[in-house]
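The complex appears here without one of its protein chains, the remainder shown in place.
Chain naming follows the written order as A and B, and within any one chain the residues start at number 1.
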Amino acid sequence: MIGLKVTDLSFHYPDRTQVLNGINFQIEPGERVGLLGPNGAGKTTLLLHLNGLLRAAEGTIQVGDLTLSDEVLSEVRRMVGFVFQDPDDQLFMATVAEDVAFGPRNFGFGQAEVDRRVESALEAVGESDLAPRAPHHLSGGERRKVAIATVLSTDSALLVLDEPTSNLDPAGRRELVNLLASLPATLLVVSHDLPFVLELCPRSLIIDQGRIVADGETRQLLLDRELLAKHRLELAYGFDPANIADR
Amino acid sequence: MHMPDGYINLATSAGAAVVAAGGVATSLRNSGKELAERQVPLAGLTAAYVFAVQMLNFPVAAGTSGHLLGGALAAILLGPTLGALVVTVVVVMQALLFADGGVSALGLNVLNMALVTPVVGWLVFRWLMKVLPARTSSAVVSSMVAAAVSVVASATAFVIEYSLGGQGGVAVGTVLQAMVGVHALIGLGEGLITALTVGTVLAVRPDLVKGAADLPLVTDRTAPSRATTVTFVVGGLVAALVLVFVLAPIASSAPDGLEKVALDTGFSEAATDHPVGGPLADYGVSGVDSERAGTVLAGTIGVAATFAIGLAIATLLRRRRAT
Partner (left out) sequence: MSGSHAHALHYHGHSPVHHLPAETKLVGLLVFVLSVVSTPPTAIWAFCGYALILMIALGLSEVPARFFITRMAIDLPFVLFALLIPFVGVEPKIAIGPFAISEPGLLSAWNILVKATLGAGASVMLAATTEVPDLLRGLQRLKVPVVLVAIASFMIRYLDVVAGEFRRTRVAMAARGHNPRTVFDAKPLAVASGALFIRSYERGERVHQAMLARGYDGTWPSSGNERIAAKTWIVGLTPALFAVIVAIAARLL
């Protein structure tokens, strides 16, 4: 497992819209951290920086021992597993097995090793049977789990997930929590689903207008009504973090 | 439009396959490395899009309906090279997965639908864009004309192929009249939908319209001047006339000597009583007994109709801008 350190990260689009404005935070190896914030706060933009899909004007990103740069881009992309919000964007090959094999093939593994990795990644998400199926025939929950398998197959040690519970039914959401909690990886999870974050991530960051505005224990953050209201975050009706036992 | 096996003889089909393969190879070479690195998923998604909009049937006239070919649209959005590759993939997969279009006619179908339409559409579009003022409205109007002309060009390509390797039985003139006539009408629908599609994309993501890449990104809100409209009418008219008077005689001149007798006697009589493809009967050319005159008349009617619609769009646009 590896850690992540982001220092003074700033980013603006070509039209000068400032999206990230001096982001600083650090995640220890093995931590599970939630990233909360209103729409347009810069959450997805931040995630896209973590494996170099976007390159910031200023600031550094350190993944494990590596500082992100062109020379180590391929290595960083192997270590950081990115699970996109819409599994349909992530699962682009004709079959599940080919899709899970896409990463390992790009990173130059031989056929036997690729097969082994596909098998063990699908096993890790509990969906070995899906290997020959076409992605568009899967249910929402199956797609999400296969999407996670596509990054596990490259031995990603830091998983970055964008809205993993979107479009999942309650049972699928429950299975996802159990799966993510069982993985031996550092997690950074963007979500609007606050109960999900509370259950999975002991620690959370709140981002708004391109800045980290809060960093602390998830339960404490969610109990701070004033803080939540200020950043357009809201607990689901009837949900009270104070009444939930620790996992 | 998807030709099955048996329409055109083997030699012509093989020739078309060679031409089509050459065209695809040229496109692949021109698209170069950028295609591999960046545009494969974009091309694939656009192919899925073209496939989906080809299911979009629109009513033409007298109970017939046409569906979008999408060649000109793909070229205007992606450029002629990538546009041609995208539609090629669509046409090939339609033959292999959906048995739509014959395998022996694959070269012909790729040539007519995936190469002629993007290339003709692109050339007409770029030429009009050069003639017209650099405005969003010009791009919309040019798309309309380019798409309409591309469909008629595709139909003309079929007639040329038929004249070279058709299995006989029907005079080339009759086929020309039917194909160009019907496709002038289908071209109107194609032009309208293409123009509105390009207009919508230009309004939201102008950067995605490759054909209009040199337009200033700030959309102008001024009404097109009278001069614009005049330029449009003159420019489009010239393009269409080129099509009618240059392409049509090429198609019909080759078999003239061989089939002249058959044409003079058989054609007029047959066409009066038994129209090909329905709408031609209402199309007002069936009584004409000279093949050449009938061809030009069919084309001219198509052109006139194209322009009526083009003018209607231009007027509509102007009215909307004014309010």
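Just so we're on the same page, a residue touches a chain if its C-beta (ideal position, glycine included) is under 8 Å from a C-beta of that chain, and two chains touch if they have at least 3 such contacts.
The model shown is predicted, which means the values in this text are computed figures rather than measured ones.
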{"item": "Sole contact to the chain not displayed, among B:V18, B:V40 or B:A213", "value": "B:V40"}
{"item": "Hidden partner interface residues of chain B, rising order", "value": "4-7, 9-10, 13, 24, 28, 31, 33, 35-38, 40-49, 51-53, 55-56, 58-60, 77, 85-86, 88-90, 92-93, 95-100, 102-105, 167-171, 174, 188-189, 192-201, 204-205, 208, 259, 261-263, 265-267, 269-271, 273-277, 309"}
{"item": "Hidden partner chain, residues of chain A it touches", "value": "48, 51, 53, 74, 77-78, 80, 82, 84, 86, 88-90, 92-95, 98, 101-103, 105-107, 111, 134-136, 150-151, 154"}
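We take it that only the chains that are shown with their structure count from here on.
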{"item": "CA centroid of chain A to CA centroid of chain B, Å", "value": "47"}
